[in-house]
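One structure, as structure tokens, below. Some questions next.
A single protein chain has been omitted from the complex, and every remaining protein chain is retained in its original position.
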Amino acid sequence: ILGCTGIVGQQFIRMLENHPYFEISLLTASKNSKGKAFKDIVNWYVKGKIPESVKNIIVMDTHLESIINKNIDIFFCALPSQIAKDIELSLANSGVFVFSNASSHRMNPEIPILIPEVNPEHINLIQYQLQKQKGFIMTNPNCSTAGLVMSLKPLLQFGIKSVTVTTYQAISGAGRLGIPSMDILNNVIPYIHGEEIKIEKETQKILGSVHNFSINKQDIDIFPSCCRVPVRDGHLESVSVELAKDVDEERIFDSFRSFKGTPQELKLPTAPETPLIVCSKSDRPQPIHDSYAGTPKRAEGMAVPIGRIKKKGKRISFFLLVHNTIRGAAGTSILNAEMAFIKNYLKKS
Amino acid sequence: ILGCTGIVGQQFIRMLENHPYFEISLLTASKNSKGKAFKDIVNWYVKGKIPESVKNIIVMDTHLESIINKNIDIFFCALPSQIAKDIELSLANSGVFVFSNASSHRMNPEIPILIPEVNPEHINLIQYQLQKQKGFIMTNPNCSTAGLVMSLKPLLQFGIKSVTVTTYQAISGAGRLGIPSMDILNNVIPYIHGEEIKIEKETQKILGSVHNFSINKQDIDIFPSCCRVPVRDGHLESVSVELAKDVDEERIFDSFRSFKGTPQELKLPTAPETPLIVCSKSDRPQPIHDSYAGTPKRAEGMAVPIGRIKKKGKRISFFLLVHNTIRGAAGTSILNAEMAFIKNYLKKS
Amino acid sequence: ILGCTGIVGQQFIRMLENHPYFEISLLTASKNSKGKAFKDIVNWYVKGKIPESVKNIIVMDTHLESIINKNIDIFFCALPSQIAKDIELSLANSGVFVFSNASSHRMNPEIPILIPEVNPEHINLIQYQLQKQKGFIMTNPNCSTAGLVMSLKPLLQFGIKSVTVTTYQAISGAGRLGIPSMDILNNVIPYIHGEEIKIEKETQKILGSVHNFSINKQDIDIFPSCCRVPVRDGHLESVSVELAKDVDEERIFDSFRSFKGTPQELKLPTAPETPLIVCSKSDRPQPIHDSYAGTPKRAEGMAVPIGRIKKKGKRISFFLLVHNTIRGAAGTSILNAEMAFIKNYLKKS
Partner (left out) sequence: ILGCTGIVGQQFIRMLENHPYFEISLLTASKNSKGKAFKDIVNWYVKGKIPESVKNIIVMDTHLESIINKNIDIFFCALPSQIAKDIELSLANSGVFVFSNASSHRMNPEIPILIPEVNPEHINLIQYQLQKQKGFIMTNPNCSTAGLVMSLKPLLQFGIKSVTVTTYQAISGAGRLGIPSMDILNNVIPYIHGEEIKIEKETQKILGSVHNFSINKQDIDIFPSCCRVPVRDGHLESVSVELAKDVDEERIFDSFRSFKGTPQELKLPTAPETPLIVCSKSDRPQPIHDSYAGTPKRAEGMAVPIGRIKKKGKRISFFLLVHNTIRGAAGTSILNAEMAFIKNYLKKS
């Protein structure tokens, strides 16, 4: 795990505890932490306690020389984008498989942004990479995009003309030190740097179709507006979808309720049984109550609760909630790796 | 002032201190407060200190007998709707002028929902009422609607097809006891009872045109989604407007910047010099910084700051902030009364 | 469980799931909930999800006739004090065992306030009650007191002259609807009705000694000052203890670290392995990180983390954190029942 001390890094560690496929053998952090035991440098922010199995792992420097050619098969990357960029390329080139939460390579046409319930077939993009080298990079979407595309996928069959999405994003999305308390306590900040363009471009790519190892991006107008709110975890999103035609309300509900995907079929360890959970109460989903939606235990935070679904003509409006550092980051990255593992993409030739 | 102890009641009191046209002579509250001095029953929540002039006013019971035929010309009403309903009708019938923040009569076709910068001509609806009686009821819009229609008015000239609006509403909007802290601390609640239908219907009425003392409501699709956030004061709104045609971006900006209305022409005491303030910083408006936008001092909280204006084809997106208990309640009600006063509607025949 | 819908009621339900000694057979709530399934009336606020085993229990009215003579051995009471008072007396009189979180009978000299790590011998007070009837009432302390006495018990051997305690109490301590958000968001309230006198009197009783079934209260000056802070769960307390003599610092630390009691000896199911956890980091304990201190899983929230221990002459200062609805309420009540069970006090004659 590259970048093990941040919140996403911690989620990787938490979610990989006793994992049936993967075992943590290396942790990296910034130079200051080099050579120290994980438990002595981390300020543990995520659910539960530090897993015993990683407490005493000696943390390495996030530096290519420290981590390359160490007999490690896959890397999970929770680094800031600017640091991730080159390291990931070098690692993939050296023959390993990189599952990255960083945004650096998401818009690269040879690299998939994968969310296995939504676009499992995009995994084929890695063929491009494998023609040139033995390793590859696979990314998961931005936190807000992850929730959004999961809610849009079942509506795609009805034809989507436009999507207007307004977010209520948790402070953990900016990292542990990202948002000063004087900026957000008793306040809302209607600006998140670079977020809106990510939501637009990533959604169009993820919902696009693959032809001959290349993606035709989905032609949907996306109008995103992003805000930071004083909430610790869980991005709420207000979504308004303009469909191509007027569809019966019950069909809309059914499409959400019956939505399943490849991870559910393959019964992947981190797959939630029900990826979209339609809330029965009229004032839900809410961050404090619903962020950890998802069963079984390993999939808590992997389901996307959705509520207040309304239809007016061709417009469908609803609220969804996505746990930003689980389904919106580490969790999807792990699910991607699980799918790749089961589908035999992680075999060394 | 009917209902003087709530937050809106307090704003009426604060804003009417040393008012050039009006003087407070009667305050009402619930039965428990009857006969006590205002300063002894109020838990002062609004800006500044309790005005000396009202501190020792003996509060009356909010009961028709206590307040009717007392030689009072106008009543400002900050009562809950269900209580306001009958009292307002009786008062108007008795020959006085009622400026009400309650929602009870807003959708009555003979009663205007007035916001003087937006639909000053709607004041003519009171002719209906004056044909039957000597008094009238005039209302101001719901708090979220107030901000929204001010931002839509300058765009109306370009033709508005639809408006998608998502709100971040402050807890003061639900009154002092409205939202339990366990419901909102570290949370967002995607539901406000009755709010969305109010935004839709009131906006269509306010932006409608008057013909022969009757309103043709504006034919715009409004898609509102409302949320409560842990912020004390100031409703932020994310607005996305679909115009009928593609308009040059600079014209949009100009229409916001140059927007003025009747209150500015008449130089009404509570009128803000610039009703829409286009924010220059990219992360504004924000509740803690911009809620009290507006000059001069008496008009603080009466201006609507607007920011992050973006254009993509026919879609205009922006954020606006409205001080929910000033422009969204007491302030507009006072502005309405000022306009009525200057236009000689408050003369006793 | 009497009063099953409040936060303490929910903690009882959560902590009694799959309990080795007890099984939930009856739930009560207010009249409105009568006859409905638990899952349909509860707004689940506590950790995890509603246990399957109680979801469909039909809730009874909290009324003596509905609950008496139903073949239930023990009642856990999470009712407000004024409602609890008479019901508890009647239940005990009818021959059942009542473990109550209500404050109504705590200062009754025949009823113990028990915290098994601190004053297990006080259980003998129930003999008084058993002379008159077949049932008894046993109480647990007020939430703030529970944490405080656990930290004072190990210091008692050195002689305690006075205790100055200032609290930072979570909003959940006032119940789900107790604190309006307008009162506490971005604020601190230096007043909690009745709390300071409870801390003083309960502490003196709990730390007192039992002679001939009667308590000599401990003669310590207690100076409590209580505040509500905008935190959901976990009461932090700043404690300053004046000892009778100057004790070596290391002995103080040791007394905290080595502190164990009857529940640990008896290995009661809800007993934390280490009841006082001395924090190693200099800025701990903190509500968000340490509220659920305690192992094993069933005892999460039952340990009291303690930190920033300082000694200056005879003064010992430190901060402690107590999960107010677990160790400070339902958890201790359950621990009391577990001890009574193991010690054969719950046998029907």
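In this document, chain identifiers A, B and C correspond to the written order of the chains, with residue numbering beginning at 1 in each.
By definition in this document, a contact is a pair of C-beta atoms (placed from the backbone, for glycine too) under 8 Å apart; a residue touches a chain by one contact, two chains touch by 3 or more.
Bear in mind that the values here come from a model prediction, so they are computed numbers and not experimental data.
Across the entire complex, the residue among C:107, C:189 or C:210 in touch with the chain not shown is C:189. Across the entire complex, the residue among A:60, A:84, A:98 or A:171 in touch with the chain not shown is A:171.
When you scan A:181, A:214, A:258 or A:282 for touch with the missing chain, the hit is A:181. Although one chain is hidden here, its contacts on subunit A can still be listed: residues 7, 45, 171-172, 175-186, 230-232. Subunit B residues in contact with the hidden partner, per the touch definition given at the top, are 44-45, 185-186, 232, 288-289. Summarising the interface, subunit C meets the missing chain with residues 164, 166, 168, 186-191, 221, 223, 225, 227, 229-232, 236, 238, 240, 282-289, 307-308, 312-313, 315, 317, 319.
One rule holds in what follows: only the chains that are shown with their structure count from here on.
Centre-to-centre separation of subunit B and subunit C, using mean CA positions: 48 Å. Counting partners per residue, subunit B has 186, 230-232 as the residues that reach two or more other chains.
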